[in-house]
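Have a look at this one.
With one protein chain held back, the other chains of the complex are shown just where they sit.
As written, the chain order gives the labels A and B, with residue 1 at the start of each chain.
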Amino acid sequence: MSETISTEAFQVLLDRAGIRVKPEHMEEMRSAFMLLQAMRERVRKPRGYDAEPAHIFAPMGR
Amino acid sequence: MTALHDLTIAEAAPLLKAKKLSPVELTASYLSRIEAFDGQLNAFIRVLPEQAMAAARKAEGEIMRGDYKGPLHGVPIGLKDIYNTKGIPTTGHSALYKDHVPEEDATTTRLLAEAGTILLGKLSTWEFAIGGTSFDLPWPPAKNPWNLAHDPAGSSSGSGAAIAAGLAMGSMGTDTGGSIRGPAAWCGISGLKPTYGLVSRRGILPLSFSLDHGGPMCWTSEDCALMMEVLAQHDPLDPGSADVAKPDFAGSRQKDVKGLRIGVVRHFFESDAETDPEIKAGIEAALVTFRELGCAVTDVTLSPLSAYGDAAALISRSEAFAFHEETLMATPELYGELARQRIMMGAFIRACDYVNALRERGRLIAEIASVFESVDVLICPTMPGVAPKLGDLGNMMSRSRPSFTRVFNLTGSPALSVCSGFSTAGLPLNMQIVGRPFQDDLVLRVGSAFEKATSYRDLRPAQWAQQALAAE
Partner (left out) sequence: MTGDPTLLTIREASTLIAERKLSPVELTKACIARTEALDATLSTYVAFTPELALDAARAAEAEIGTSGPRGPMHGIPVGLKDIYDTAGVATTAHSNLLKSRVPAEDAFTVTKLRESGAVITGKLGTFEFAIGGPSFDLFTLPARNPWDPARTTGGSSSGSGAAVAAGMVLGATGSDTGASIRSPSSLCGLAGIKPTYGLLSRRGILPLSQSLDHAGPMCWTVEDAALMLQAMVGHDPLDPACADVAVPDFTEKLDETVKGKTIGVIRHFHETDHEAAPPVLAAIEQAIAVYRSLGCVIKEVTLPPLMDFAAVGLIIMSSEAFAIHEADLRATPELYGEIARDRISMGGLLTGADYVQALRRRQELCAAVAEAMIGVDVLLTAGSPFPAQPIDNVPKWLMYQKPSITMPFNVTGLPALALCAGYEPGTGLPVAMQLVGHPFAETTVFQLGHAYEQATQWRATRPALLAA
């Protein structure tokens, strides 16, 4: 996962999210997203398939 | 006497205990059947003859010494090849994991071994429990014992086929969207997706952790209950494992179903999903049987099937992609096309879609809990039709036919598929029986009562029997 993102690729993500960003905020948002990219990278640790599960889910009655 | 391979676990257990049946003899019989027939069926990825015979001799010694461990002692079983087996390859039916040899047993693998079962081998599956029915993997897909030209369903395809064909007395499957119940339905056997958290997933290759369940597949529901007695153990190593009292599987076997309230989710199969008339007729006939057994039958209403299907799809694709993204990016060529395509869909799901699916899930769980205030079990079909021809599965899966099984992965409810008769073409019909969380014993009791009140358990795959006779 790259920590940089092109203006075009960033616009695709915004479109998919349905977010309108004012032109004057565009660069600021893109810079902030690059910091977020680093965090997305950070939560991905090398793990095998049998690493401990993502989370638990409790049905009613538990 | 019934042929060895036609014995149920419940029938074999007293013979084994009484030393009238030898585990060695029983295991040898199954191994020779596998040897003779699995070339056509492809239920096994790997057969373990030496290990199985050694385990059988050990079991025999133990039983002879009076060290009888219980109804599974000496019983030959198979494991879907996503259950980790120490020192034995566990492939997920994938080129990616072709040489994956686990260092530890899955918790369930260990529990079954400790109960004295004999592991015959590892059973074929859809690749990583999601990609199937596929023809581009290192091993061929399993076939349906009722008609070798037909699909056994997946993903626990080998587990279903092996039981129906009499190549094992019990098997383990996993179920994230229907992967135990689908093959149970199309192979005409009994398969239980237990309550979420009742059976440990530690050491089972995950597909989607909040929807994954491990569970037993056997010829009868009674046999599934015998397996569950061993499998239902709290496991601190599976964070999803529930620390609850074990349901009373043994006690439940002694009780009847008189007075139980059955809720029929009629809109599921009459309006929400196109369902074959023969499947519907099978359900109606079953309801007559249940009324005769003293059950009260009413219709109930849940949210439309598609509400469950959409939430479950968003959750399972997101979770599956999270597990596979690293290898999928690095070595996509090691996945079969179907697994790759299906897992890849997860890349397009936004975090908020996943979060909203979890919120919707909470609502649907609350809704089903309120329905369970007035009924004891729910009934609907497992699959909307009978097994299609092998290779035609793609046509079966469409939005006009949303899944009946995924519903209960989402809610975590215990859900059992049983055989409810046969189509005119001789393929098994199916029915799903669903209960409240942790009332798996009740669900199995209802399934067992139905099987005993009908004669469908007396019929083994005809074509198989003919071929078997011809071979002998």
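Please note the rule applied: a residue touches a chain if its C-beta (ideal position, glycine included) is under 8 Å from a C-beta of that chain, and two chains touch if they have at least 3 such contacts.
These figures come from a predicted structure and were not determined experimentally.
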Visible partners of the omitted chain are A, B
Can you name the residues of chain A that touch the chain not displayed here? 13-14, 16-21, 25, 28-29, 31-33, 35-36, 38-40, 42-45, 47, 51-55
In the whole complex, what residues of chain B lie against the chain that is missing from view? 239, 314, 317-319, 321-322, 325, 346-356, 359, 362
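One rule holds for everything that comes next: only the chains that are shown with their structure count from here on.
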Hey, how far is the Cα centre of chain A from the one of chain B, in Å? 36
In their shared complex, chain A is touched by residues of chain B numbered 84, 92, 102, 195-197, 201-206, 209-210, 237-240, 242, 244, 319, 322-323, 325-326, 350, 365-366, 368-369, 411-413, 436-438
The residues of chain A that touch chain B in their complex are 16-17, 44, 46, 49-50, 52-62
